[in-house]
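Removed from the display is one protein chain of the complex; every other protein chain stays in position.
Each chain carries a letter (A, B and C) given by its place in the written order, and its residues are counted from 1.
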């Protein structure tokens, strides 16, 4: 297994990552805990831990000046979130690679680049999204 | 670009996904909105939208019986979360593939499979995690 | 101040509570930190800490059997959330008592008791909420 992890190091595929998470979980006998509702709760909790890193703080003015320790912690929290997302996908037989690509395609259609790039602010972006036919666009 | 998307379809790598999100965002001129604090807020909001799909509902008793429409919506919300995680990684020059692999390795050490698999419940798992030297004080 | 706190003990009003939070915050020189966006982040983080108390656990089968320590921790997390809500109200000159009563009145109209009480499940409750005139009323 460890050799496999190393092997994947250069070019981890989304599918390989999803399988790696499955192995990690299964080896520990944790599949039984991974009911979708609880995994959704866990994703929300991890997202909140990421958010906590920005609480009471101004936005870092320039990314280049980001404190190295903070960057490492953000990376870890991001990983926690994405790993739990893989747990959810595994629990429900969802192909992460497929839903990611589908969503990006859908978003590309929803927000046509040429129109959106001209928008002055985010409110204008939103107005582009909602087509005239839909009555007051939900999200 | 679209041809590239199709080409990636079979074996999307984490790095390729991260680049794809970057293109999607850059083409729309959205990099300027992606301040880390706001992206962290967005991840939390999307996580809450995923959670909403389970609100007031018992856990689906068996995954196989999961309603197809619900499964599709869960997939979309998962994608939204992971896409925003990629936005954060892009905004801060974080290599997602690297932080994902690092975190799985770290978790493997933190929760040794052979010990953890014998735990009767999650509380016992937690007690394994905290080594005798640390005086409780987990998060 | 402490005498006031004691005096309020028997019949704390919402307005008195809001003032008490204001005093607590002002005495510490914390008003300057309480920008609405950061307070909203803090409310989300505290809500997540409450949620964490239920992570990986089945619903307590009967409230009467709830572990006393757990009940105390839930009470504390609830208090943290409501205290931050008062901070937000104070930061924006919102009268909590007023918005609470307004919202309950609004909800009473939105969900007429006699109709809603007959609903078989939550999905039926939702369908009552959306009046025939609104086209598929999401929230």
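The rule we apply is simple: a contact is a pair of C-beta atoms (placed from the backbone, for glycine too) under 8 Å apart; a residue touches a chain by one contact, two chains touch by 3 or more.
Everything quoted here is computed from the prediction, not taken from an experiment.
The shown chains contacted by the absent chain are A, B, C, with contact judged over the whole complex. Among the residues A:21, A:44, A:82 or A:101, only A:44 touches the chain that is left out of the figure. The chain not displayed touches chain A at residues 41, 44, 56-57, 122. For chain B, the residues touching the absent chain in the complete assembly are 33, 38, 41-42, 44-45, 47-49, 51-52, 54-56, 135, 137, 139. Residues of chain C that touch the chain left out of view are 5, 8-9, 11-15, 17, 20-21, 24, 27-30, 33, 35-38, 40-41, 43-44, 46-48, 50-51, 53-54, 57, 59-60, 63, 66, 71, 74-76, 78-83, 85, 88-89, 91-94, 96-105, 107-108, 111, 113, 116-117, 119, 122, 125.
The criterion applied here is as follows: only the chains that are shown with their structure count from here on.
Taken as a contact graph, the chains are fully connected, with every chain touching every other chain.
Seen as a C-alpha superposition, chain A sits on chain B after a turn of 180°, to the nearest 5. Our note on geometry: chain B versus chain C, Cα centroid distance of 29 Å, whole angstroms.
As a whole-number value, the distance joining the C-alpha centres of chain A and chain B reads 5 Å.
Annotation for chain A: residues touching 2 or more other chains are 33, 38, 41, 44, 47-48, 51, 54.
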